[in-house]
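So that we are looking at the same thing, I have put the structure below in structure tokens.
Other chains of the complex are left out, but the ones given are in their true place.
Chain lettering (A and B) follows the sequence in which the chains are written, and residue indices restart at 1 in each chain.
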Amino acid sequence: MKILFANPNTTQAVTDRIAAVARAAASPGTEIVAVTGQTGVPYIATRAEAAIGGRVALELLAEHSPGCDAAVIAAFADPGVGGARELLSIPVIGMAEAAMLTACMLGRRFSIVTFATAMGPWYRECVDYNGLTGRLASIRCVSGGFRDINTVQQEKQALLIEACHRAVQEDEADVVILGGAPLAGLAASIAGQVPVPLVDGVAAAVRQAEVLAALRPSKATAGTFRTPDPKAITGVPDALERLFTRR
Amino acid sequence: MKILFANPNTTQAVTDRIAAVARAAASPGTEIVAVTGQTGVPYIATRAEAAIGGRVALELLAEHSPGCDAAVIAAFADPGVGGARELLSIPVIGMAEAAMLTACMLGRRFSIVTFATAMGPWYRECVDYNGLTGRLASIRCVSGGFRDINTVQQEKQALLIEACHRAVQEDEADVVILGGAPLAGLAASIAGQVPVPLVDGVAAAVRQAEVLAALRPSKATAGTFRTPDPKAITGVPDALERLFTRR
């Protein structure tokens, strides 16, 4: 089984981290293909950057999904996931979506803990979009800037653990999701220091992608997730153009 | 990996069907243990029967979960799942829960199609309990009685397919869940006749149980899903008593 992780950011080191965590979390025999945005921003942190990233995600999926069994949009608030689910014939999931739905099976209310204040309200939109606000205990963002997106999980570790504790004690979280691709792998390191189950977005995503690939759901031929009618399009890379035009 | 399916009904034939579908849907190397209620009702179809079944589920899990990596409550509206999640140290999921969360990754709105009118409102409570009413397109129940719970999926097949079509066309369902253990396996047979992805509760449950087992979430030591404090209890089988008393 081959799972595509499409990182719609341009930072190769984050893709490398995602790939490593995905490989460690995958079933035996699952192959991970991890690709990085060739255009866009180093790290998506706003709605505007997500609008750019949504298209980058579609480009990456158009080019790299052939031959894969399922695909993951490997940025936390899942830019482009709805459109990708229409266009592709293989299952596509978002990393936040996978993390939240997995968390729902581990308790009643989940919190999302992340490393930068800016992301709180944007993540909240993602929870709303998924219709899961009733299951959300809180979103807790560690305050202050950080030096390097690649090492932010080490740099902020103590603060992140503290935020997890407060989510449990003050917000009644039964489960905590560590949000954002740069935190991939952290859950495994700090699980012993947090008193509720932790969900790692990348680990949840790879396993959920495997589930969907294994269940072999048929592609919709009716409703809004059917393959869209062919449409002329300009200004996009060839692979994406072919997806739209169905040629 | 060993997954326990606890059927809180007393009908061995339904358990056999569940076990067969689960084995067919499981990853290579996953062992399925399927057990049947020794007391209770042949098939749960009301809230009262679910109250009986909830305790039966706890009894089965207490006795059979040792040595398993995850457990599934194998009756559609998940009787006892919250309590089981507290008591056990391995992950426990319900069949409806697994089906609904899986459906959420395949489209925006799901319908549940089932074989008996009586179950509609009770299933609706289950959707509400899971906080997923915003994702529900409809619950459609095929009307009329049926001859035999073991063959109801053949008997009602044409009507079930028609209900799936109406869910797509009239209710804007992107995905359809076939609800109720007696329909296990039907999704695979009729997938070609329904224009959106179908979710089989048993298949979704076995795969989601594998996900949770693989992620090895730590058992909560705080919050309401931590192992409850030891409690004296009377009138329950020994294995369940030991779970409550922690002796």
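General observations
FYI, a contact is a pair of C-beta atoms (placed from the backbone, for glycine too) under 8 Å apart; a residue touches a chain by one contact, two chains touch by 3 or more.
As the structure is a computational prediction, the values presented were derived from the model and not from experiment.
Of 6 total copies in the complete assembly of this structure file, 2 are presented in place.
As a working rule, only the chains that are shown with their structure count from here on.
Between chain A and chain B, the superposing rotation on Cα atoms measures out at 180°, rounded to the nearest 5.
If you average the Cα atoms of chain A and of chain B, the two centres end up 27 Å apart. By the touch criterion given at the top, residues 25, 27, 82, 85, 91, 93, 97-98, 101-102, 104-108, 130-132, 134-135, 168-169, 172-175, 191-192, 194-200, 203-204, 207-208, 210-212, 214-215, 217-226 of chain B touch chain A in their complex.
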